[in-house]
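After the structure tokens below, expect a handful of questions from me.
Now for chain A:
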Amino acid sequence: MTSSSRNPILITASRLLAPFIQLFALYVIFHGHFGPGGGFQGGALLAASILMLRLSVGAERSELKFRKSWGTPVGALGAMIFAGTGLLTLLLGGRFLEYHFLPLPDLSRAELHSTGILLIEVGVSLAVMAVLVAIYDDIMEGPGGD
Partner candidate 1 sequence: MIEANLPLLVPLTFLILALLIPLIGVRVPGAAYPLALAAVLASIPMAGFGLFRVIEGGPVTYTLGGWEAPVGIELVLDPLASFLTLVVTVVSCLVLIHARHVASVEHPDKRVPYYSLVLLLLAGFCGILSTGDLFNLYVFLEISSLAGYGLVAIGDKRSPVAAYRYLILGSVGTGFYLLGIGFIYVMSGSLNMADLARILPHILDQPPVLSGLILMVTGIGLKMALFPLHFWLPDAYSSASSATSALLAPLGTKVGAYILIRVLFFVFDPAEVEQRVPIASVIAWLSAAGVLYGSLMALAQQELKRMLAYSSVAQIGYIGLGLGMANPLGFTGAVLHILNHAFMKAALFLVAGNLRVKVGHSNIADMDQRLSRQMPWSMAALVVAALSMIGLPPTAGFFSKWYLVLGGIQGSDWVFVAVILLGGLLNAIYFFRVVERVYLPFRKGSSDHAAADGVQEVVESREVRLSMLAPTLVLAGGLLVLGLASSFLVNRVIQLMIPPGL
Partner candidate 2 sequence: MNDLSTYPSAVPLLAILVSAASVPLIGISARRPNLREFWTLLAAGAKFALVLSLLPSALVSRAAETRLFQISPGIDLTLRADPFGVFFALIASGLWILTSFYSIGYVRGLKEKHQTRYFASFALCLSATLGVAFAANLLTFVIFFEILTISTYPLVIHKQTPEAIAAGRKYLAFTLTAGVVLVAAMAATLQLTGTLEFQAGGLSALEDLSPVEVKILFGMFLAGVGVKAAIMPLHAWLPAAMAAPTPVSALLHAVAVVKSGVFGVFRVVGFVFGPETLSRYGLNEVMLWLAGSTILLASCLAFSEDNLKRRLAYSTVGHLSYVVLGAALLSPSGLIGGLLHIANHATMKIVLFFCAGAIYVNAHKEKISELDGIGRAMPWTMGAFALASLGLAGVPPVNGFVSKWYLGLGALEAGSVAVLSILLISGLLNAGYFVPIVYRAFFKQSEKFRSIGEASAWMVVPLILAAGLSALLGLMPDRFFHFFTLAQQIAAQVLEVSIP
């Protein structure tokens, strides 16, 4: 995106809109329990909000929100949250992803499962968001490399 195409209306609108999109994304992630939604969808929305900023205010300034170099590490972190949840249950004597072994007291078996689902949805959304942004960043990078 060349800076000459920057338009104040676009910038303002997108900066205003972005938090709301992110809020909605959080809603989608957490509402996945009760209706359509979940980590992927929410993650995609989060990515959309960041990409919108990338497109409107330019890469440099939008990097304040999400750095380019964060893409893959945060993606790996998201996947790690997922795998770590499974690993945790495994280490606590259950099987991989057997959520009722999660170390949370006072929760019924079903609630533990519900919590586990929430945990991994968060992981998934992080991973999806970060990777989608990373793919965009890599694709938008100017010619070079070879």
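Basically, a contact is a pair of C-beta atoms (placed from the backbone, for glycine too) under 8 Å apart; a residue touches a chain by one contact, two chains touch by 3 or more; residues count from 1.
These made the cut because all candidates are chains of the complex that A comes from, given by their letters.
Values in this document were obtained by computation on a predicted structure and should not be read as measured data.
S.K.: Pick out the one candidate among 1 or 2 that is in contact with chain A within this complex.
M.R.: In this complex, among candidates 1 or 2, chain A touches 1.
S.K.: State the interface residues of chain A toward candidate 1 in the complex, per the touch definition above.
M.R.: Listed in rising order, the residues are 69, 72-73, 75-77, 79-80, 83, 87, 90-91, 94-99, 146.
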